[in-house]
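The other protein chains are all here in position, but one chain of the complex has been omitted.
We call the chains A and B, going by the order they appear; numbering starts again at 1 in every chain.
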Amino acid sequence: MDMLSSPPHPMTRTHRFYTYAAPSRFYALAGRLLPGLWLLAAGLAALGLYLAFFKAPTDATQGQAYRILFIHVPAAWLSMLLYLALAFWAAIGWAFKARMASLLARAIAPTGAGFTVIALLSGALWGQPSWGSWWVWDARLTSELILLFLYLGYLALVHAIEDPQRADPAGALLALVGVVNVPIIYFSVRWWNTLHQGASISLTAAPRMAETMLQALAVMSLACWAYAFAVIFTRARGLILERERDKAWVQALSKKGQAT
Amino acid sequence: MNWHSAADFFHMDGYGFFVWGSYGSALLWMLVEVGLARRRHSQALLQLSEEDVA
Partner (left out) sequence: MTWLLLQRELRLAMRRPVDAGLPVAFLLLAACLFPLGLGPEPEQLRRMAPGVLWVLALLASLLSLHSLYAADAQDGSLDQLLLPPHSAWRLAAVKALAHWLSHGLPLLLATPLLGLMYGMHSDSLGLLMLSLLLGTPSLSLLGNLAAALTLGLRNGALLNLLIVLPLSVPVLIFGSGAVGALEAGLPVDGHLSLLAALLIGALLALPAATAAALRIALI
């Protein structure tokens, strides 16, 4: 799928976004962006944590336990956002037979699942001091749990199929069906939660947010996003080398002994 | 300032286990994830150079 032998100059008209649909160019681009992304992630995390622990005030009802919010909520947001991204890239890969897009979807999945687990774990650790039990069937946590199964289903399916020609579209179809269902699932779980618990216990009934809390939350979310980019790009580079190992540019890469 | 001393900070008014457990497990997962991703990449490079030699 490489149309040119070297990347076009960024200033020329031929430099388009879909230039990076070629695995070789994506590999190179990701490699160049990675150090900056890690730096960004680390910097934003440092700022976010500072705001979360030193600037945000202490909550009146929940005390210091509420500070778990600053990792729980960004993780939950990222888990949902990454699922959308996964479905999007998988669909692009299927529709345009774009290998790189399907590969990107595969790279996203473990990170998305990881954030779901972080959200669930931190939710449990928040639940215990706040509500007295390690697990609460609150709408958000239950939806996160189901989202985890959606991720696991995707991962299991694409790994069970050896032929990428079949695995990529199958995964895309599953992800699309999943993504369409996510609002339905979320709505039904929220409804189920209110029916069975009346005045719902909800971890999402967070304390009324002070300005500083919102700032901390925003920065922590951006930090998680930068981290996600960085780790997904890293994983994608590994996947590219695995899949494209027969291509000339990959052979050249190994011959030169480059580690970047 | 929220904290009077470093000990206070770690104690988190008794919620230390939960707060640091949350952030700690998140950090742990992230380190594992990055480690696995990087290892996958370097292993792919290694396999390629081995194929060259063969």
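As a working rule, contacts are C-beta pairs under 8 Å (C-beta built on N, C-alpha and C of every residue); 3 or more make two chains touch, one makes a residue touch a chain.
Since this is a predicted model, take the numbers as computed values, not measurements.
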Displayed chains contacting the withheld chain: A
Touch with the omitted chain, as defined above, among A:81, A:157, A:209 or A:222: A:157
Option from A:173, A:209 or A:222 whose C-beta touches the chain left out: A:173
Touching the absent chain when the full complex is considered, from A:18, A:96, A:134 or A:191: A:191
Missing-chain contacts mapped onto chain A: 146-147, 149-150, 152-153, 156-157, 160-161, 165-166, 169-170, 173-174, 177-178, 180-181, 184-185, 187-189, 191-192, 195
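Here is the rule we use: only the chains that are shown with their structure count from here on.
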Inter-centroid spacing, chain B versus chain A (mean Cα positions, whole Å): 16
Contact footprint of chain A on chain B as seen in their complex: 1-3, 9, 12-15, 17-19, 21-23, 25-26, 29-30, 33-34, 37-38, 40-45, 47-49, 51-52
Chain A residues within the chain B interface of the complex: 53-54, 56-58, 63-65, 67-68, 71-72, 75, 110-111, 114, 117-118, 121-122, 125-126, 128-129, 227, 230-231, 234-235, 237-239, 241-242, 245, 250-251, 253-255, 257, 259
